[in-house]
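Here it is, the structure, as structure tokens.
Missing here is one protein chain; the remaining ones are kept as they sit in the complex.
Coming up: chain A.
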Amino acid sequence: MNSVGSECNDMKRDYDQCFNKWFSEKFLKGDRADEACTPLFKKYQSCVKKAMKEKDINVEDVERTILGTNSEPQKPPSAKPSSEESTSTSGTS
């Protein structure tokens, strides 16, 4: 899959390959040490952050933790049980 900056595509591909192997063969198997792909990640990062700047996308905006915080939206009380498909209008905060 392409990067937001086409000049980063090769670096992204190398990192993705390393990450996917690490994720399925190490992380899911219980080995949580995560430095295996760090050099490739750093190289790719410096490229992608430059590309984002050029496209006016703020890195700080992306790294906002929502999951597990008060900002995480909640299921409205009127919604049906989760096993069914449901659509409803309700207040969230």
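Here is the rule we use: contacts are C-beta pairs under 8 Å (C-beta built on N, C-alpha and C of every residue); 3 or more make two chains touch, one makes a residue touch a chain; residues count from 1.
The rule we apply is simple: contacts and distances are computed from a predicted model.
J.: Have a look at "PRELI domain-containing protein 1, mitochondrial-like isoform X1", "DDB1- and CUL4-associated factor 13", "Ras modification protein ERF4" or "Large ribosomal subunit protein uL18m" and point out the UniProt protein name belonging to the hidden chain.
T.: According to UniProt, the chain not displayed is called "PRELI domain-containing protein 1, mitochondrial-like isoform X1".
J.: For review purposes, identify every residue of chain A that touches the missing chain, sorted by number.
T.: Considering the whole complex, chain A reaches the absent chain at 1-4, 8, 12, 15-16, 19-20, 23-24, 27-28, 30, 32-34, 41, 44, 48, 52, 55-57, 59, 61-68, 72-73, 75-76, 79, 82-93.
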